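Comments concern the structure below.
Yeah, one chain of the complex is gone here, protein chain that is, but the others are all in their spots.
Moving on to chain A:
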Amino acid sequence: MTDNSTIIKLTAAEIAAKIASGELTAVQVTEAHLARIEAVDEKVHAFLHVDREGALAQARAVDEKRARGEELGPLAGVPLALKDIFTTQGIPTTVGSKMLEGWIPPYDATLVKRLKAADVVILGKTNMDEFAMGSSTENSAYGPTGNPWDLTRIPGGSGGGSSAALAAYQAPLAIGTDTGGSIRQPAAVTGTVGVKPTYGAVSRYGMVAFSSSLDQGGPCARTVLDAALLHEAIAGHDPLDSTSIDAPVPPVVEAARNGSVAGMRVGVVKQFRGEGYQAGVVQRFDESVELLKSLGAEIVELDCPTFDLALSAYYLIAPSECSSNLARFDGLRYGLRAGDDGSRSAEDVTALTREAGFGPEVKRRIILGTYALSSGYYDAWFGSAQKVRTLITREFEAAFEQVDVIVSPTTPTTAFAIGERADDPMAMYLADLCTIPTNLAGNAAMSLPCGLAPEDGLPVGLQIIAPALKDDRLYKVGAAVEAAFVEKWGHPLLEEAPSL
(Lines give C-alpha, C1' and ligand atoms only; values in the text may rest on other atoms or scores of the structure.)
Protein backbone atom coordinates (compact mmCIF):
# COMPACT_ATOMS: atom_id res chain seq x y z
CA MET A 1 0.00 0.00 0.00
CA THR A 2 1.45 3.36 -1.04
CA ASP A 3 0.55 6.25 1.24
CA ASN A 4 -0.69 9.62 0.05
CA SER A 5 2.54 11.47 0.86
CA THR A 6 4.43 9.10 -1.44
CA ILE A 7 1.83 9.21 -4.22
CA ILE A 8 1.85 13.00 -4.50
CA LYS A 9 5.64 13.04 -4.96
CA LEU A 10 5.52 10.64 -7.93
CA THR A 11 6.04 11.97 -11.43
CA ALA A 12 3.26 11.66 -14.00
CA ALA A 13 5.22 8.95 -15.84
CA GLU A 14 5.59 6.97 -12.61
CA ILE A 15 1.91 7.35 -11.74
CA ALA A 16 0.83 6.18 -15.19
CA ALA A 17 3.14 3.16 -14.99
CA LYS A 18 1.86 2.19 -11.54
CA ILE A 19 -1.76 2.51 -12.65
CA ALA A 20 -1.07 0.47 -15.79
CA SER A 21 0.59 -2.26 -13.73
CA GLY A 22 -2.16 -2.28 -11.14
CA GLU A 23 0.14 -1.17 -8.32
CA LEU A 24 -2.08 1.89 -7.83
CA THR A 25 -5.62 2.69 -8.92
CA ALA A 26 -6.56 5.98 -10.56
CA VAL A 27 -9.04 6.55 -7.72
CA GLN A 28 -6.28 6.16 -5.11
CA VAL A 29 -4.08 8.63 -6.97
CA THR A 30 -6.91 11.11 -7.43
CA GLU A 31 -7.95 10.88 -3.79
CA ALA A 32 -4.35 11.48 -2.68
CA HIS A 33 -4.17 14.68 -4.71
CA LEU A 34 -7.63 15.86 -3.65
CA ALA A 35 -6.56 15.34 -0.03
CA ARG A 36 -3.40 17.36 -0.66
CA ILE A 37 -5.43 20.17 -2.22
CA GLU A 38 -7.74 20.16 0.77
CA ALA A 39 -4.77 20.26 3.14
CA VAL A 40 -2.73 23.07 1.58
CA ASP A 41 -4.82 25.10 -0.83
CA GLU A 42 -6.08 27.45 1.83
CA LYS A 43 -2.47 28.67 2.07
CA VAL A 44 -1.45 28.41 -1.60
CA HIS A 45 -4.74 29.30 -3.34
CA ALA A 46 -3.72 27.55 -6.55
CA PHE A 47 -7.28 26.49 -7.39
CA LEU A 48 -10.37 28.52 -8.21
CA HIS A 49 -12.57 25.46 -8.56
CA VAL A 50 -11.97 21.86 -7.50
CA ASP A 51 -14.12 19.34 -9.33
CA ARG A 52 -13.97 16.58 -6.75
CA GLU A 53 -16.86 14.50 -8.03
CA GLY A 54 -15.91 14.91 -11.69
CA ALA A 55 -12.30 13.94 -11.02
CA LEU A 56 -13.28 10.84 -9.08
CA ALA A 57 -15.72 9.84 -11.83
CA GLN A 58 -12.95 10.18 -14.44
CA ALA A 59 -10.63 8.13 -12.24
CA ARG A 60 -13.23 5.39 -11.75
CA ALA A 61 -13.69 5.26 -15.53
CA VAL A 62 -9.94 4.70 -15.97
CA ASP A 63 -9.93 1.91 -13.39
CA GLU A 64 -12.93 0.27 -15.07
CA LYS A 65 -11.22 0.54 -18.45
CA ARG A 66 -8.16 -1.18 -17.05
CA ALA A 67 -10.30 -3.86 -15.42
CA ARG A 68 -11.89 -4.56 -18.80
CA GLY A 69 -8.43 -5.04 -20.28
CA GLU A 70 -8.66 -2.02 -22.57
CA GLU A 71 -5.48 -0.31 -23.62
CA LEU A 72 -4.60 2.75 -21.51
CA GLY A 73 -2.94 5.88 -22.82
CA PRO A 74 0.48 7.00 -21.54
CA LEU A 75 -1.12 9.40 -19.05
CA ALA A 76 -4.24 7.42 -18.10
CA GLY A 77 -5.34 8.21 -14.57
CA VAL A 78 -2.81 11.00 -14.03
CA PRO A 79 -4.32 14.05 -12.28
CA LEU A 80 -4.00 17.48 -13.88
CA ALA A 81 -4.65 21.08 -12.86
CA LEU A 82 -6.17 23.14 -15.68
CA LYS A 83 -5.71 26.89 -16.06
CA ASP A 84 -9.13 28.54 -15.79
CA ILE A 85 -8.82 29.97 -19.28
CA PHE A 86 -10.06 26.83 -21.06
CA THR A 87 -13.77 26.21 -21.43
CA THR A 88 -14.96 23.14 -19.56
CA GLN A 89 -18.45 21.81 -20.12
CA GLY A 90 -20.45 21.91 -16.91
CA ILE A 91 -17.57 23.35 -14.85
CA PRO A 92 -17.10 27.08 -14.19
CA THR A 93 -14.67 29.02 -16.37
CA THR A 94 -13.91 32.48 -15.01
CA VAL A 95 -10.55 33.43 -16.59
CA GLY A 96 -9.75 34.90 -13.19
CA SER A 97 -12.30 37.66 -13.81
CA LYS A 98 -15.47 38.89 -12.16
CA MET A 99 -16.78 39.34 -15.68
CA LEU A 100 -17.33 35.58 -15.99
CA GLU A 101 -18.00 34.74 -12.35
CA GLY A 102 -20.22 31.67 -12.24
CA TRP A 103 -20.20 31.19 -16.03
CA ILE A 104 -20.52 27.52 -16.96
CA PRO A 105 -19.56 26.88 -20.59
CA PRO A 106 -21.75 24.60 -22.70
CA TYR A 107 -18.75 23.00 -24.45
CA ASP A 108 -15.21 21.74 -23.91
CA ALA A 109 -12.15 23.35 -25.45
CA THR A 110 -10.33 21.09 -27.92
CA LEU A 111 -7.45 20.78 -25.46
CA VAL A 112 -9.88 19.62 -22.76
CA LYS A 113 -11.43 17.08 -25.13
CA ARG A 114 -7.95 15.72 -25.86
CA LEU A 115 -7.10 15.47 -22.18
CA LYS A 116 -10.32 13.57 -21.55
CA ALA A 117 -9.66 11.30 -24.53
CA ALA A 118 -6.22 10.59 -23.07
CA ASP A 119 -7.91 9.57 -19.77
CA VAL A 120 -6.17 12.36 -17.85
CA VAL A 121 -8.07 13.21 -14.65
CA ILE A 122 -8.89 16.93 -14.44
CA LEU A 123 -8.83 17.96 -10.77
CA GLY A 124 -10.09 21.49 -11.28
CA LYS A 125 -9.37 24.98 -12.55
CA THR A 126 -6.38 27.01 -11.45
CA ASN A 127 -5.98 30.64 -10.49
CA MET A 128 -4.60 33.12 -12.98
CA ASP A 129 -4.17 36.79 -13.71
CA GLU A 130 -7.44 38.12 -15.09
CA PHE A 131 -7.71 37.25 -18.80
CA ALA A 132 -4.06 36.09 -18.59
CA MET A 133 -2.83 39.67 -18.17
CA GLY A 134 0.00 39.79 -15.69
CA SER A 135 3.23 38.31 -14.43
CA SER A 136 2.33 37.60 -10.82
CA THR A 137 -1.24 36.18 -10.42
CA GLU A 138 -1.98 39.23 -8.29
CA ASN A 139 -4.45 40.44 -10.92
CA SER A 140 -6.89 37.59 -10.28
CA ALA A 141 -10.28 38.87 -9.18
CA TYR A 142 -10.30 36.00 -6.68
CA GLY A 143 -7.12 36.92 -4.81
CA PRO A 144 -3.47 36.07 -5.34
CA THR A 145 -1.76 32.69 -5.33
CA GLY A 146 1.28 32.13 -3.12
CA ASN A 147 4.57 30.67 -4.26
CA PRO A 148 5.06 27.36 -2.40
CA TRP A 149 8.75 28.24 -1.92
CA ASP A 150 7.71 31.34 0.04
CA LEU A 151 4.01 32.10 0.36
CA THR A 152 4.66 35.85 0.62
CA ARG A 153 6.05 35.83 -2.92
CA ILE A 154 4.42 35.58 -6.32
CA PRO A 155 4.21 32.24 -8.15
CA GLY A 156 4.61 33.99 -11.49
CA GLY A 157 1.87 34.92 -13.86
CA SER A 158 -0.43 34.67 -15.51
CA GLY A 159 -0.45 30.93 -14.89
CA GLY A 160 0.61 31.13 -11.25
CA GLY A 161 -2.09 28.73 -10.09
CA SER A 162 -0.90 25.98 -12.42
CA SER A 163 2.77 26.29 -11.46
CA ALA A 164 1.97 26.60 -7.74
CA ALA A 165 -0.20 23.46 -7.92
CA LEU A 166 2.82 21.56 -9.26
CA ALA A 167 5.27 22.97 -6.74
CA ALA A 168 2.87 22.29 -3.86
CA TYR A 169 2.40 18.68 -5.02
CA GLN A 170 -1.31 19.26 -5.59
CA ALA A 171 -1.03 17.86 -9.12
CA PRO A 172 1.77 16.21 -11.12
CA LEU A 173 0.66 17.90 -14.35
CA ALA A 174 -0.87 21.24 -15.25
CA ILE A 175 -1.85 23.25 -18.28
CA GLY A 176 -0.91 26.86 -18.84
CA THR A 177 -1.07 29.43 -21.60
CA ASP A 178 1.80 31.63 -22.71
CA THR A 179 1.18 35.00 -24.38
CA GLY A 180 4.37 36.73 -23.25
CA GLY A 181 5.84 34.12 -20.92
CA SER A 182 2.92 32.99 -18.76
CA ILE A 183 3.99 29.33 -18.78
CA ARG A 184 7.76 29.83 -18.60
CA GLN A 185 7.98 32.67 -16.08
CA PRO A 186 5.81 30.86 -13.47
CA ALA A 187 7.82 27.67 -14.10
CA ALA A 188 11.06 29.57 -13.47
CA VAL A 189 10.00 31.13 -10.18
CA THR A 190 8.48 27.92 -8.79
CA GLY A 191 11.24 25.50 -9.79
CA THR A 192 9.09 23.58 -12.27
CA VAL A 193 9.13 22.88 -16.01
CA GLY A 194 7.01 24.85 -18.45
CA VAL A 195 6.86 24.70 -22.24
CA LYS A 196 5.49 27.15 -24.78
CA PRO A 197 5.07 25.00 -27.87
CA THR A 198 5.44 26.42 -31.36
CA TYR A 199 2.61 28.89 -32.04
CA GLY A 200 -0.26 26.91 -33.59
CA ALA A 201 0.92 23.53 -32.27
CA VAL A 202 -1.80 23.29 -29.61
CA SER A 203 -5.37 24.27 -30.46
CA ARG A 204 -6.69 27.57 -29.16
CA TYR A 205 -10.33 26.56 -29.73
CA GLY A 206 -12.11 27.09 -26.42
CA MET A 207 -9.21 29.04 -24.92
CA VAL A 208 -10.46 32.49 -23.97
CA ALA A 209 -8.51 34.84 -26.24
CA PHE A 210 -6.27 37.60 -24.92
CA SER A 211 -3.85 38.33 -27.77
CA SER A 212 -4.67 35.93 -30.57
CA SER A 213 -1.41 36.13 -32.49
CA LEU A 214 0.62 35.41 -29.34
CA ASP A 215 -1.49 33.13 -27.07
CA GLN A 216 -0.35 29.52 -26.90
CA GLY A 217 -1.44 26.73 -24.56
CA GLY A 218 1.16 24.30 -23.32
CA PRO A 219 2.31 21.78 -20.72
CA CYS A 220 3.53 22.40 -17.17
CA ALA A 221 5.11 19.62 -15.14
CA ARG A 222 7.79 18.78 -12.59
CA THR A 223 10.02 16.90 -15.05
CA VAL A 224 10.93 17.30 -18.71
CA LEU A 225 9.60 13.83 -19.57
CA ASP A 226 6.25 14.57 -17.93
CA ALA A 227 5.98 17.80 -19.93
CA ALA A 228 6.73 15.84 -23.12
CA LEU A 229 4.04 13.25 -22.37
CA LEU A 230 1.51 16.02 -21.81
CA HIS A 231 2.71 17.93 -24.89
CA GLU A 232 2.09 14.87 -27.04
CA ALA A 233 -1.39 14.42 -25.57
CA ILE A 234 -2.57 17.96 -26.33
CA ALA A 235 -0.76 18.91 -29.55
CA GLY A 236 -1.87 18.33 -33.12
CA HIS A 237 -3.97 19.89 -35.83
CA ASP A 238 -7.48 21.09 -35.00
CA PRO A 239 -9.80 22.02 -37.87
CA LEU A 240 -11.80 24.17 -35.44
CA ASP A 241 -8.86 26.57 -35.04
CA SER A 242 -7.76 28.48 -38.13
CA THR A 243 -4.36 29.12 -36.54
CA SER A 244 -3.71 25.44 -35.87
CA ILE A 245 -0.70 24.03 -37.73
CA ASP A 246 -1.48 21.05 -39.94
CA ALA A 247 1.82 19.25 -39.41
CA PRO A 248 2.92 16.18 -37.46
CA VAL A 249 3.72 16.69 -33.77
CA PRO A 250 7.52 16.50 -33.37
CA PRO A 251 8.77 13.41 -31.46
CA VAL A 252 8.93 15.19 -28.12
CA VAL A 253 8.61 12.11 -25.87
CA GLU A 254 11.35 10.27 -27.75
CA ALA A 255 13.54 13.37 -27.41
CA ALA A 256 12.84 13.60 -23.67
CA ARG A 257 13.82 9.95 -23.23
CA ASN A 258 17.07 10.49 -25.15
CA GLY A 259 18.42 13.74 -23.75
CA SER A 260 21.71 14.88 -25.22
CA VAL A 261 23.51 18.05 -26.23
CA ALA A 262 26.64 16.42 -27.59
CA GLY A 263 27.67 18.18 -30.78
CA MET A 264 24.87 20.73 -30.55
CA ARG A 265 25.48 24.39 -31.17
CA VAL A 266 23.93 26.44 -28.37
CA GLY A 267 23.46 30.19 -28.74
CA VAL A 268 23.84 32.71 -25.94
CA VAL A 269 22.30 36.09 -26.79
CA LYS A 270 24.19 39.17 -25.64
CA GLN A 271 20.93 41.07 -25.07
CA PHE A 272 19.63 38.58 -22.46
CA ARG A 273 21.78 39.95 -19.62
CA GLY A 274 22.91 43.23 -18.17
CA GLU A 275 21.02 45.89 -16.27
CA GLY A 276 18.07 44.64 -14.26
CA TYR A 277 19.32 41.06 -14.00
CA GLN A 278 19.73 39.71 -10.47
CA ALA A 279 23.30 38.60 -9.73
CA GLY A 280 22.24 35.13 -8.54
CA VAL A 281 20.20 34.58 -11.69
CA VAL A 282 23.18 35.47 -13.90
CA GLN A 283 25.42 33.24 -11.78
CA ARG A 284 23.15 30.21 -12.19
CA PHE A 285 22.76 30.91 -15.90
CA ASP A 286 26.54 31.08 -16.40
CA GLU A 287 26.89 27.77 -14.56
CA SER A 288 24.25 26.28 -16.87
CA VAL A 289 26.25 27.38 -19.90
CA GLU A 290 29.35 25.76 -18.41
CA LEU A 291 27.32 22.61 -17.81
CA LEU A 292 26.20 22.58 -21.45
CA LYS A 293 29.84 22.88 -22.51
CA SER A 294 30.82 20.00 -20.25
CA LEU A 295 28.06 17.90 -21.82
CA GLY A 296 29.54 18.43 -25.26
CA ALA A 297 27.73 21.50 -26.59
CA GLU A 298 29.46 24.21 -28.54
CA ILE A 299 28.56 27.69 -27.25
CA VAL A 300 28.07 30.47 -29.81
CA GLU A 301 27.73 34.13 -28.81
CA LEU A 302 24.87 35.89 -30.63
CA ASP A 303 24.04 39.55 -31.07
CA CYS A 304 20.31 40.27 -31.58
CA PRO A 305 19.94 44.04 -31.09
CA THR A 306 16.22 44.18 -31.90
CA PHE A 307 15.48 41.93 -28.91
CA ASP A 308 15.91 45.09 -26.82
CA LEU A 309 12.73 46.39 -28.46
CA ALA A 310 10.70 43.23 -27.90
CA LEU A 311 9.12 44.33 -24.62
CA SER A 312 8.03 47.62 -26.19
CA ALA A 313 6.57 45.90 -29.25
CA TYR A 314 4.77 43.39 -27.07
CA TYR A 315 3.17 46.08 -24.91
CA LEU A 316 1.67 47.65 -28.01
CA ILE A 317 0.65 44.49 -29.87
CA ALA A 318 -0.81 42.52 -26.95
CA PRO A 319 -2.99 45.37 -25.62
CA SER A 320 -4.15 46.14 -29.17
CA GLU A 321 -5.31 42.58 -29.72
CA CYS A 322 -6.75 42.48 -26.19
CA SER A 323 -8.82 45.61 -26.77
CA SER A 324 -10.35 43.89 -29.78
CA ASN A 325 -10.80 40.44 -28.24
CA LEU A 326 -12.35 41.73 -25.02
CA ALA A 327 -14.95 43.77 -26.86
CA ARG A 328 -17.14 40.65 -26.71
CA PHE A 329 -17.52 41.09 -22.94
CA ASP A 330 -20.33 43.57 -23.26
CA GLY A 331 -22.72 42.45 -20.55
CA LEU A 332 -25.15 41.21 -23.15
CA ARG A 333 -23.98 37.70 -23.98
CA TYR A 334 -22.05 36.21 -21.07
CA GLY A 335 -21.75 36.44 -17.32
CA LEU A 336 -21.99 39.79 -15.59
CA ARG A 337 -24.48 42.55 -16.47
CA ALA A 338 -24.46 45.73 -14.40
CA GLY A 339 -26.78 48.74 -14.36
CA ASP A 340 -29.68 47.11 -16.22
CA ASP A 341 -32.45 48.76 -14.21
CA GLY A 342 -34.63 49.58 -17.20
CA SER A 343 -33.56 53.20 -17.39
CA ARG A 344 -30.31 52.83 -19.28
CA SER A 345 -29.42 52.12 -22.89
CA ALA A 346 -27.49 49.05 -24.04
CA GLU A 347 -24.42 51.24 -24.51
CA ASP A 348 -24.56 52.54 -20.94
CA VAL A 349 -25.14 49.04 -19.55
CA THR A 350 -22.14 47.79 -21.51
CA ALA A 351 -19.91 50.56 -20.14
CA LEU A 352 -21.10 50.00 -16.56
CA THR A 353 -20.68 46.23 -16.88
CA ARG A 354 -17.16 46.53 -18.22
CA GLU A 355 -16.27 49.00 -15.48
CA ALA A 356 -17.59 46.63 -12.81
CA GLY A 357 -16.31 43.40 -14.35
CA PHE A 358 -12.75 44.20 -15.40
CA GLY A 359 -9.85 44.78 -13.02
CA PRO A 360 -7.26 47.57 -13.32
CA GLU A 361 -4.70 45.69 -15.45
CA VAL A 362 -7.34 44.69 -17.99
CA LYS A 363 -8.70 48.25 -18.18
CA ARG A 364 -5.18 49.63 -18.52
CA ARG A 365 -4.44 47.33 -21.44
CA ILE A 366 -7.78 47.94 -23.15
CA ILE A 367 -7.16 51.69 -23.06
CA LEU A 368 -3.56 51.30 -24.20
CA GLY A 369 -4.68 49.06 -27.06
CA THR A 370 -7.47 51.42 -28.04
CA TYR A 371 -4.88 54.21 -28.15
CA ALA A 372 -2.37 52.21 -30.21
CA LEU A 373 -5.05 51.31 -32.76
CA SER A 374 -6.76 54.67 -32.94
CA SER A 375 -6.83 56.84 -36.02
CA GLY A 376 -3.73 58.99 -36.32
CA TYR A 377 -1.66 56.83 -34.00
CA TYR A 378 -2.01 53.42 -35.68
CA ASP A 379 1.11 53.69 -37.87
CA ALA A 380 3.26 55.20 -35.15
CA TRP A 381 2.40 52.63 -32.51
CA PHE A 382 0.78 49.41 -33.73
CA GLY A 383 2.38 49.57 -37.19
CA SER A 384 5.85 50.22 -35.78
CA ALA A 385 5.46 47.39 -33.27
CA GLN A 386 4.58 45.02 -36.10
CA LYS A 387 7.74 46.08 -37.92
CA VAL A 388 9.77 45.31 -34.82
CA ARG A 389 8.11 41.92 -34.85
CA THR A 390 9.46 41.34 -38.36
CA LEU A 391 12.96 42.32 -37.27
CA ILE A 392 12.86 40.01 -34.24
CA THR A 393 11.67 37.12 -36.39
CA ARG A 394 14.50 37.79 -38.84
CA GLU A 395 17.04 37.87 -36.02
CA PHE A 396 15.79 34.52 -34.75
CA GLU A 397 16.02 33.10 -38.28
CA ALA A 398 19.60 34.34 -38.63
CA ALA A 399 20.46 32.99 -35.19
CA PHE A 400 19.04 29.55 -35.97
CA GLU A 401 21.25 29.38 -39.05
CA GLN A 402 24.19 29.40 -36.63
CA VAL A 403 22.83 27.42 -33.67
CA ASP A 404 20.43 24.57 -32.87
CA VAL A 405 18.96 26.18 -29.76
CA ILE A 406 19.33 29.41 -27.81
CA VAL A 407 19.58 29.55 -24.01
CA SER A 408 18.97 32.42 -21.60
CA PRO A 409 17.75 33.07 -18.08
CA THR A 410 13.95 32.66 -18.12
CA THR A 411 13.43 35.67 -15.88
CA PRO A 412 15.73 38.52 -14.87
CA THR A 413 14.96 38.00 -11.16
CA THR A 414 13.62 35.35 -8.82
CA ALA A 415 10.07 35.57 -7.41
CA PHE A 416 9.36 39.02 -6.04
CA ALA A 417 7.15 39.80 -3.06
CA ILE A 418 3.38 39.97 -3.49
CA GLY A 419 2.47 43.65 -3.83
CA GLU A 420 6.04 44.78 -4.55
CA ARG A 421 5.35 45.79 -8.17
CA ALA A 422 1.58 46.20 -8.00
CA ASP A 423 1.61 49.97 -8.62
CA ASP A 424 4.40 50.00 -11.16
CA PRO A 425 3.26 48.39 -14.42
CA MET A 426 6.60 48.86 -16.18
CA ALA A 427 8.48 47.11 -13.37
CA MET A 428 5.96 44.28 -13.55
CA TYR A 429 6.30 44.01 -17.32
CA LEU A 430 10.08 43.52 -16.99
CA ALA A 431 9.41 40.05 -15.57
CA ASP A 432 8.78 38.88 -19.14
CA LEU A 433 11.87 40.49 -20.65
CA CYS A 434 13.49 37.21 -21.75
CA THR A 435 10.36 35.33 -22.74
CA ILE A 436 8.57 37.83 -24.99
CA PRO A 437 10.79 37.66 -28.12
CA THR A 438 9.77 34.02 -28.59
CA ASN A 439 6.06 34.84 -28.54
CA LEU A 440 6.54 37.57 -31.13
CA ALA A 441 8.36 35.17 -33.46
CA GLY A 442 6.13 32.16 -32.79
CA ASN A 443 8.92 29.69 -32.02
CA ALA A 444 9.09 27.17 -29.16
CA ALA A 445 10.63 27.55 -25.70
CA MET A 446 10.98 25.77 -22.37
CA SER A 447 11.92 26.79 -18.85
CA LEU A 448 13.45 24.32 -16.42
CA PRO A 449 15.08 24.75 -13.02
CA CYS A 450 18.81 25.46 -12.94
CA GLY A 451 19.37 26.06 -9.23
CA LEU A 452 18.62 28.47 -6.41
CA ALA A 453 19.82 32.06 -6.35
CA PRO A 454 22.39 32.32 -3.55
CA GLU A 455 21.07 35.65 -2.25
CA ASP A 456 17.47 34.54 -1.59
CA GLY A 457 17.40 30.75 -1.97
CA LEU A 458 14.67 30.94 -4.62
CA PRO A 459 14.51 29.00 -7.91
CA VAL A 460 16.11 30.25 -11.11
CA GLY A 461 14.91 29.14 -14.54
CA LEU A 462 16.94 28.28 -17.61
CA GLN A 463 15.17 29.06 -20.87
CA ILE A 464 15.80 26.99 -24.00
CA ILE A 465 14.48 28.35 -27.32
CA ALA A 466 14.09 26.29 -30.51
CA PRO A 467 12.92 27.16 -34.01
CA ALA A 468 9.23 26.74 -34.88
CA LEU A 469 8.19 23.09 -35.26
CA LYS A 470 11.45 21.91 -33.70
CA ASP A 471 9.93 21.51 -30.24
CA ASP A 472 11.68 18.16 -29.84
CA ARG A 473 15.01 20.01 -29.52
CA LEU A 474 13.74 21.64 -26.32
CA TYR A 475 13.13 18.24 -24.80
CA LYS A 476 16.39 16.73 -26.00
CA VAL A 477 18.41 19.57 -24.48
CA GLY A 478 16.11 19.94 -21.46
CA ALA A 479 16.31 16.27 -20.53
CA ALA A 480 20.13 16.29 -20.73
CA VAL A 481 20.39 19.42 -18.58
CA GLU A 482 17.82 18.14 -16.09
CA ALA A 483 19.62 14.80 -15.69
CA ALA A 484 22.97 16.54 -15.18
CA PHE A 485 21.54 18.93 -12.59
CA VAL A 486 19.70 16.20 -10.68
CA GLU A 487 22.91 14.18 -10.56
CA LYS A 488 24.82 17.24 -9.33
CA TRP A 489 22.23 18.13 -6.67
CA GLY A 490 21.51 14.53 -5.72
CA HIS A 491 17.75 15.10 -6.04
CA PRO A 492 15.23 17.20 -7.99
CA LEU A 493 15.39 20.89 -7.04
CA LEU A 494 11.81 20.93 -5.78
CA GLU A 495 12.79 18.67 -2.89
CA GLU A 496 14.58 21.69 -1.41
CA ALA A 497 11.31 23.63 -1.13
CA PRO A 498 10.01 24.07 2.41
CA SER A 499 7.17 21.82 3.59
CA LEU A 500 3.73 23.35 3.50
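Convention: a residue touches a chain if its C-beta (ideal position, glycine included) is under 8 Å from a C-beta of that chain, and two chains touch if they have at least 3 such contacts; residues count from 1.
Note that in this section contacts and distances are computed from a predicted model.
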| item | value |
| --- | --- |
| Hidden chain of the complex, named as in its UniProt record, picked from "Iron ABC transporter permease", "CoA-transferase", "Aspartyl/glutamyl-tRNA(Asn/Gln) amidotransferase subunit C" or "NADPH-dependent 2,4-dienoyl-CoA reductase/sulfur reductase-like enzyme" | "Aspartyl/glutamyl-tRNA(Asn/Gln) amidotransferase subunit C" |
| Candidates A:389, A:421 or A:476 - the one touching the absent chain | A:389 |
| Hidden partner chain, touching residue among A:32, A:46 or A:441 | A:441 |
| Hidden-chain contact residue, picked from the options A:223, A:325, A:350 or A:413 | A:350 |
| For chain A, the residues touching the chain missing from this view | 103-107, 199-200, 213, 239, 242-243, 245, 306, 309, 311-313, 315-316, 323, 327, 330-337, 340, 342, 344-352, 354-355, 358, 360, 363-364, 366-368, 370-371, 374, 379-381, 383-391, 393, 425-426, 440-442, 468 |
